[in-house]
Structures are given as structure tokens and as C-alpha cells.
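Removed: one protein chain of the complex. Kept in place: all other protein chains.
Then we have chain A:
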Amino acid sequence: MGQCIEKSRSDRRLMSHNNNNNNYNYSSVSTKHVKKKAKQDASEQQSNQYRHSYRQMNTTTTTLEPRRDLPLHKIPELLAKITGTLSSTLSPSSDTKQSSLFTSSSSNCTSNLINHRLELFKRYSNDDQIMSVEGILRLCNDLSLEPDCYEVLLFCFVCRAKQMYSLTKDEFLLGLKTLGNHVDNLLDLRTSLYIYDILPFEDEFYTWTYHYGLIDGQRCVTTQNAISLWRLFYSKGIKKPQILEQWLNYLEKDINNEIPKTITCDTWTIFPQFAKFIELNGYQAYDDNEAWPCLFDGFVEYQLEQQKTMSSAMG
């Protein structure tokens, strides 16, 4: 990560105050507590602000309105000076963190966040609209991630990227937003990818992965790519089907030269169901007259033969 910090002064500033924020990420219970308290503080401070601004107002104005000249994210500091208290859990320099805690953030705060994200995008894109292969590889490098690692796949999913190794500005912004309200720099991005909970989106992630694997307007994913994607998809938190390795071996070895060059979307989609069925019922229970995609017929046949030769070798 050292090489990232060298990048620019603005990064260093962001990194340093984000180190404070990182403490929040790992103690979720206390984070919730802090957030609740901060929200209460925020609403108290909001009402304080109204009272405060009322005191300061000219006698000619009679309506109470939120003061538009005061940026909301500065208010805790101002109130602290007035009341002599400062919520000890909020550090004054973490502007972007506070912006996520205020329920009604002024356009000032969120635009700050978006600006940081846009700046990040611009660093890796050529024309400020699209990040292409070269930019993505640089981003992976700066994140200390291999371009073909699980976290990068996850990031592209979170962005709902349409194409492999290409990210539009909107996709990138969506990705950062989904990962967390405070994510606008490399360090936060990297951390959030490792702690992101994919389980609620597992099915969507699986389906998306197939379409992500289509290259240059292909209709079907090549068998080689499908094998790699299957391996990658199940390489981390998502539960690996028991038969996955056997299945991938079958596809790779291609004993009878009968494996097609592409894997259909149907085969990809039904595979998890198939895996579960085999886990529950075994290969014997498989009926090739049923509605399973044809590729599984060959696989089950092969597995049953293997089992037969193994048992006869032992018997």
C-alpha cells in the first residue's frame, strides 16, 4: 500500500483521516452505537442550530429557516465552540464521515463525496467516461490486488459492470456507493471489498458472472472461461458445491472429446441446482430423461463409470 500513499497529497490527507474511520469498520457493534448517538446528536444539533440562528437573526426576519450560508458539516465544530462540548467520537477532520451521519445532508457534503469519487475515477480513465483495460489494471495494481482475483470480480459485480475490463463512470460510482457511504478512496475501497457481505446477492452475483464472461458480443461463454469463472466465483465466501472440482475436471480433461466449446447460459444457471441434487441424492438417482441440460448427462455417466472402475479395482 506504500506505493498508493505516494500517489498524491490529497490521497495522503484522505488516507490519514480515513484511518480514524477504519476503526469504525471492525467494531460493528460500537459503530452502530456511535452512529445512533451521532444521529441523535445530529438532530439535537439541528434543533440547536435553529435556536442558535434564531438568536442571531435580525428582528426583521420572523421565519425560522435553516441557514444556507452555514455548511451543515461544519456545524458540530461551531456548536462545540459555543457550547464547549464536542462529541468525542466524531473527529473534526472527518468531513466525509459526518456527511453520512446527517439525515439531511446539504448538497455540499454529498457533492464532496461524489467529487472525491469522480477524482478517483478520472485517475484511471482515459476520457473521463470509461475506464478501460489499462486503467483497470492500474487500479488493481494500486489496490494491491491481482486483476484476476475474487475481489476484483466482486467489485465489478458491485458496479454491475456490463463488460469485462471496462467500467463506465456511472458503474464505478454505483460500485463505490454500494460498498459504503464513506468509500471514496483506495484504502476504503480495498477494505470494503474484503468485508462486503455477498450472501444476500449470491444468486444475482452468480447470474451476472456468466454475462460478465461474454466477450465482444458473444452469445455463450467459452468453456475455458466458464471453468475459470466457476473456480473464481466459488473461491471465497460462497459455499463451494461438493462436486465442483469433479465437474471442472470433467470439463477440462474432456476425455471423449465431446465437451462443447461453449457453455450455455442454461447449463450455467442450472448447475447449482444440479450440484445440490447430486449432493442430496447421489449420482445413481440422476435420471437423464428428466429436464437436466444435456451436458450433465455425460458428466454423470462418466462419474458412474469412474465409481464402477474404482469399486471393481478394490473388490
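Quick note on the criterion: a residue touches a chain if its C-beta (ideal position, glycine included) is under 8 Å from a C-beta of that chain, and two chains touch if they have at least 3 such contacts; residues count from 1.
The rule is simple: contacts and distances are computed from a predicted model.
> Considering the UniProt annotation of the chain absent from this complex, which name among "Histidine-containing phosphotransfer protein", "Golgin subfamily A member 7", "ASI1-immunoprecipitated protein 1-like isoform X1" or "Cullin neddylation domain-containing protein" applies?
The record for the missing subunit names the protein "Cullin neddylation domain-containing protein".
> Please pick, from A:Ile130, A:Ile270 or A:Leu304, the residue that touches the omitted chain in the full complex.
Only one of A:Ile130, A:Ile270 or A:Leu304 touches the chain omitted from view, namely A:Ile270.
> Suppose we count only contacts with the excluded chain; which residues of chain A make the list?
220, 264-266, 270, 273, 288-291, 293-294, 297
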